[in-house]
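Some notes on the structure that comes next.
Only one protein chain is missing from this complex, and each of the others stays in its spot.
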Amino acid sequence: MSAPLLEIDDLRVDFVTRRGVVHAVRGVSLKVSPGETLGIVGESGSGKSVTVQAAMGLVAAPGAIAGGDIRWKGRSLLGPDGAAYGRQVRGRDVAMVFQDAMTSLDPIFTCGAQIVEVLRAHLGLDGEAARERARALLELVGIGAPERRLDQYPFELSGGMRQRVMIAIALACEPELLIADEPTTALDVTIQAQILELLQELQARLALAVILITHDLGVVAGMCRRVSVMYAGRIVEEAEADPLFERPAHPYTMGLLRSTPRLDRTEGRMVSIEGAPPDLRDPSDGCAFAPRCPARLAACAVDPALAAVAADRRAACHRPYADLWGAAAPSVAGAASGGW
Amino acid sequence: MGRLVAVRLWHGLIVIVAVTVTVFVVTRLISNPVDVMLPLEASAADRAAFAAALGLDRSIPVQFLDYVNGLARLDLGTSLWQDRPALTIVMEHLPITLLLVVSSVVFAILVALPLGAIAARRPGGGVDRVTVILSLVALSVPQFWLGLLLILLFAVTLGLLPSAGAGSAAHLVLPALTLAIPTMTRLIMVTRSQMIDELNAQYVRTLEAKGMSAWRVVAVHAGRNAAVPVLTLASWEFVRIFAGYTVVVETVFAWPGLGRLALQAIERQDLVLVQAVVLVIAVIVVVFNVLVDFAYMAIDPRIRLE
Partner (left out) sequence: MAGEADRTGGMLRELAADGSALFGAVALALLVAMAVLAPLISPYDPAEQVLRDRLLPPVWQAKGVWAHLLGTDHLGRDMLSRVIWGSRVSLMVGLTVVLLAGAFGVLVGLAAGYYGGRVDAALMRFVDTVLAFPSLLLALIILAVVGPSMGSVIAVLALTNWMVFARVTRSVVLSARQLPYVEAAEMVGGRPGRVIFRHILPNLVSPLLTLAILEFANVVLAEAALSFLGLGIQPPASSWGLDVAAGKDYLFIAWWPVTLPGVALAITVLAMNLVASWVRITSDPQEREKRFARVVAASKRRAAARPTPAE
């Protein structure tokens, strides 16, 4: 196993609001190695975006990193030295693609200018060389007539094209890790599929490590080898994708899988997880999911740590693999090919 | 793009006409320069003769037509007070007012933009709080009083600068400062609040994720995005000063410009000169606004292309 690229070690992030301190991330640890694809799945408020934003140094007031460490190739990205190191690494070795390309791109600069900016800052490219590379990047991400697009502004492009431009910017300096934060959520379904296909292609071609963040299990199924499921600021299950979908260990994962509608099966009633996520201003000492969990025990008043429940699988549960919502979760082999 | 300019010019024309008509009607309807200009003992017959000589005995629409005719020939009438072509008098005083106004606004911009940007980077921090407090104070102070205070400080107490007139560069300092200070503070507040908004925008996250330096984020990206509202305020300030507050400041400093001329003409009820001043100011403002429109288009491609 080669040395990990990104390591997040017991990260804690807090947000200070008028109504109290929100503990958005409560002890998250994860690792990404070269060429590896990791999916982070969770609902809104689970802390998945904040975790990677912390890694990219994007957490600012009223939020602050309250504990833990984030390391790139063994060197910390926190603290004053870490911040300087981080600024070198960001954009060049690690790059991020955001959810809404319309607001994530500067509206008054051309697409070409926004790509060239990264090339100039990190690779020292300029003039014709930079422009040619930018054009090549647009071609790489599947944008037709790239020469013309270079001089166009974000508002002149369609949603899908804008997202491709964002990906082009991210790949400009040939990063080793690409973080995609809900890259398809703001897009139409057909465009979603195209963008995901593009990401998969690029990942294979450029041997990128990818962290894909989403609330949509279908997105993760086709692309990621490993999946971490987050709930209420913590990782509740970690496994390889196929075993996870085949037989989830944590009740939350089970609930997510069972509540996802499927075209290839007719079912009676759909399953939904009762209740709502906890208020992270005052998280309880016990398992955060317990109030909503059909399998809860008295023991769940004590917070279960993330522990191994099988080879290369971990779950934070006192009662993993409980038989909930009828038979064990059906195979999702169909979903793995991305077919809905 | 041409359409935008044409629309702006058309609106400007409407404003010029409206202002001209308003001033024309108000002055001729209510005031009576004859009484002001003739000695008290003048007889009714003398007054009537005088009024006839000035053309003031005709009906207002007729007088207005006459006026418009004159405009076509660039003849804005003869000043009742100085007995010279009004346009000439106005043109004599215009450059020195423009000098004052332009220096004030430029100075204000040069100071306000960096200060506003710095304050925005750390809202609630030291520079920000001091800036906000000083701005609030500077905005609460009446402009004429500010001018007098500056005279009190620099001319009376320290004896460093002259208090009146327009002979040299030193004479420009205090009046320009008086005009610049309120403008500067408003510009700082707007720059600051726009920059705070821009720095919170999503595209700034992208820039940071790209590893761009703080300087580039603030000066190149956020700054240019914030520019349109800031430019709007700056142009509004220019107009506010040029079309109004020069009267006050030029009076305080005895600066021989258009504003002081206007006040003197108003006090003497010299309708012709007042009309001329108002017209020239209105035209300059309209032209200025068109130029600002061009600037908008250069800054923000969305304005240019939509």
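We just call them A and B in the order they show up, numbering each chain from 1.
Criterion: a contact is a pair of C-beta atoms (placed from the backbone, for glycine too) under 8 Å apart; a residue touches a chain by one contact, two chains touch by 3 or more.
None of these values were measured; they are calculated from a predicted model.
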Within the entire complex, the undisplayed chain is in contact with A, B
The one residue from B:Leu9, B:Val111 or B:Leu139 touching the chain left out of view is B:Leu139
From A:Ala61, A:Ala136 or A:Ala310, the answer for touching the chain not displayed is A:Ala61
Where B:Val34, B:Leu54, B:Val274 or B:Val292 are the choices, the one touching the absent chain is B:Val274
Where B:Leu113, B:Ile151 or B:Leu179 are the choices, the one touching the absent chain is B:Ile151
Residue positions on chain B contacting the omitted chain are 11, 14-15, 18-19, 22-23, 26-27, 30-31, 122-125, 129, 133, 136-137, 139-145, 148-149, 151-152, 156, 243-245, 247-248, 251-252, 262-263, 266-267, 269, 274, 277-278, 281-282, 285
Touch rule applied to chain A and the missing chain gives residues 16-18, 61-62
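The criterion applied here is as follows: only the chains that are shown with their structure count from here on.
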Listed in rising order, chain A residues that touch chain B in their complex are 53, 56-58, 87-92, 95-96, 98, 100, 103-109, 117-118, 121-122, 153, 155-156, 166, 169
Touching chain A in the complex, chain B uses residues 201-203, 205-213, 216, 221, 224-225, 299-302, 305
